[in-house]
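Just below is one structure, and these are the notes that go with it.
Taken from a larger complex, these chains appear in their original positions, while the remainder are omitted.
By letter and in written order, the chains are A and B; residue numbering begins at 1 in each of them.
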Amino acid sequence: MTGLVDRRLADLGLVLPEAVPPVANYVPFVTSRGMVFVSGQLPLVDGRPAFVGKLGDGVSLADGQAAARLCAINAIAQLRAACDGDLDRVRRIVRLGGFVACVAAFTDHPKVINGASDLMVEVFGDAGRHARAAVGCPSLPLDAPVEMDLIAELDG
Amino acid sequence: MTGLVDRRLADLGLVLPEAVPPVANYVPFVTSRGMVFVSGQLPLVDGRPAFVGKLGDGVSLADGQAAARLCAINAIAQLRAACDGDLDRVRRIVRLGGFVACVAAFTDHPKVINGASDLMVEVFGDAGRHARAAVGCPSLPLDAPVEMDLIAELDG
């Protein structure tokens, strides 16, 4: 027996990683009053950044979008842990915060963060449609090009 | 019959625009457990940025404040949509996130974001008094000088 969201992940050919431990002294998510607050996720694969650098200075739009998608995959892995493994308990992806490491001349932050937003809708359907802010940063932890945090509502 | 907040808007000579559609694949607001999360708003008029550039590099403090005020007007338009047209259902503007595109030497982010904060209090009175964070960014979507997101509590 697998849930609806698990089947969508399988249809997309996505295997969620183990939830990535935080890179410092905090926890990867907190559940409070039916809401899950997921810590800022980086485009890590097996604990290492799969992308480094900045948009507008060496990182292409396509790579930025792939990095954002990786952040989203890691965030969904955290959500799965927050739901004790049952992603069908996610009632709504409420808000996504997208941070793009970029130069001052870069203006396509929304296109970068679409790499994360699109995945949320692919995986959760209408429940994946979220509010969002996308902004630029001079740099991000581990020289990542993208960081993403998330608020979701759980069932019950 | 118009509501109290609608009368305040009229007294201020403010006509809310239609809620601005998002510039990418997400929704302009999500309501969850009595809270509205409004996506990052830009200083758009009729779908185009009314201001572009950065504080400390061509955009004056007065223009930054006007841009922040426009972001706030667009956020209130989203709130109106979230309330099915009845802004009196806004119990409290809870938190405003203000992002200012600026050079490294700029330090007056609070004064810029006051353009948004002042409007919230003018429109909602005491219910418009909010928590806030104001920070700098190297750049923002569409080269906007200001972006603002918002969390509000609804009645009921």
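The criterion applied here is as follows: a residue touches a chain if its C-beta (ideal position, glycine included) is under 8 Å from a C-beta of that chain, and two chains touch if they have at least 3 such contacts.
Only a predicted model underlies this, so the values are computations on that prediction, with no experimental measurement involved.
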| item | value |
| --- | --- |
| Per this structure file, total copies of the shared sequence (2 shown) | 3 |
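Throughout what follows, only the chains that are shown with their structure count from here on.
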| item | value |
| --- | --- |
| Touching residues on subunit A, where the partner in the complex is subunit B | 33-35, 92, 94-96, 102-111, 113-114, 117-118, 121, 129-138, 151, 153 |
| In the complex, subunit B residues that touch subunit A | 22-30, 32-33, 37-40, 54, 97, 99, 101, 103-104, 137-143, 147, 149 |
